[in-house]
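What follows is a single structure, written as structure tokens, with notes after it.
What you see is the complex with one protein chain gone and the rest in place.
Our next item is chain A:
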Amino acid sequence: MELFWYIVLMTMLAVYVILDGYDFGAGIVHLFFSKTEQDKKAITNAIGPFWDANEVWLIASGGVLFFAFPTLYASSFSGFYLPLMMILWLLIFRAIGLELRGQVHNKMWEAVWDKAFGISSLLLALFFGVALGNVVRGVNLGGVVDGVSTHEAHYFFLPLWNPSFSPHSEELGVIDWFTLLLGIISVVALTIHGANWIIYKTNSDLNEKLKTVVFNLNIALVALVIISVTIWHIIEPNPFHNFIKTPMLWIFPLIMLTGLFGTFKVKSFKKHGIGFLFSSLFLLGGLTSTVASIFPKVLPSTNNINPDLTLYNVAAHEYGLNIGIYWFAIAVVLVAAYMFIQYKVFSGKMDDVGYGEH
């Protein structure tokens, strides 16, 4: 039962990353590559009717985490207190940037909210990558100092950074050079992803330029992925042991590589959606590979006094998990139907939606 909910949760998170990921990416593109008012319009039209529903995947994943793995929810949300609060504030800024920009026609007003939207998208992409880095690296569960736990074994608290900036330090921080690297990968990957979405959903003049951007960034992404896999060995001496034990899992890295190399053909795609498909595959494969490599851990412990959190020692009680399946099954069907309708009605190019005009 735990395993079932674990798969559900990871799937929902992956869906979240793919969907809200293109929103963030569009925001980054908006920040760096859109010059004219028309470009900006095209970008906001392309994500306007979707971002709110996309963000619900985060809320719903949070809900499922809370209900199926309450101990993990409690431990990680209080332990990552500060970064989560900043993520919240950034989400707020991003949403109001997007929603309020079109309400007043004034150059300064528009400039302020454009920047709010763009910068918060960029930082969110960075933070989500950093978050993934923290989960891979692990935390000092129980707050062990000199061999003694200062909290219950499954609680911890992380400051934003530690003075040495190293993932091997005694006192870990949220940001160190390893987590930052994953943050940068996330920014690059989501920028590609967002650009692909814009190419898919609009006829803007920006599209040709974006294809070049996607191509160049993808070169950087390949380099970053190679570096990170190499470095991984420093953090975790044996990162592939799960894959060696269960060779079926190689499918995940394979998905990732398909996405990564497929993206290089961005300029020759006949159908505009294909690029988006490839960057989605990259995100999906990357996430699942990472998760598969630490399985069944969900939050590793960096000390050898308190045990890792695994999906088995953080789960809720049997009865609740069992009964949850019933309503969840109904809900999933409904959600799929909503999404189908939503993307059907807003299928095709979105240049004329007139998002945010009043």
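Couple of notes before you dig in:
The rule is simple: a contact is a pair of C-beta atoms (placed from the backbone, for glycine too) under 8 Å apart; a residue touches a chain by one contact, two chains touch by 3 or more; residues count from 1.
Quick note on the criterion: contacts and distances are computed from a predicted model.
Choosing from "Cytochrome ubiquinol oxidase subunit I", "Asparagine ligase", "4Fe-4S dicluster containing protein" or "Peptide/nickel transport system permease protein", the protein name stored in UniProt for the chain missing from the display reads "Cytochrome ubiquinol oxidase subunit I".
Of A:L82, A:A111, A:V145 or A:I305, it is A:L82 that touches the chain left out of the display. The chain not shown here is touched by just one of A:Y73, A:F178, A:W197 or A:W232, and that residue is A:Y73. Within the entire complex, the positions of chain A that touch the omitted partner chain are 48-50, 52-53, 55-56, 58-60, 62-64, 66-68, 70-71, 73-79, 81-82, 84-85, 88-89, 91-92, 95-96, 99-100, 103-104, 143, 151-152, 155-157, 316-317, 319-320, 323-324, 327-328, 331-332, 334-335, 338-339, 341-342, 345-346, 353-355, 358.
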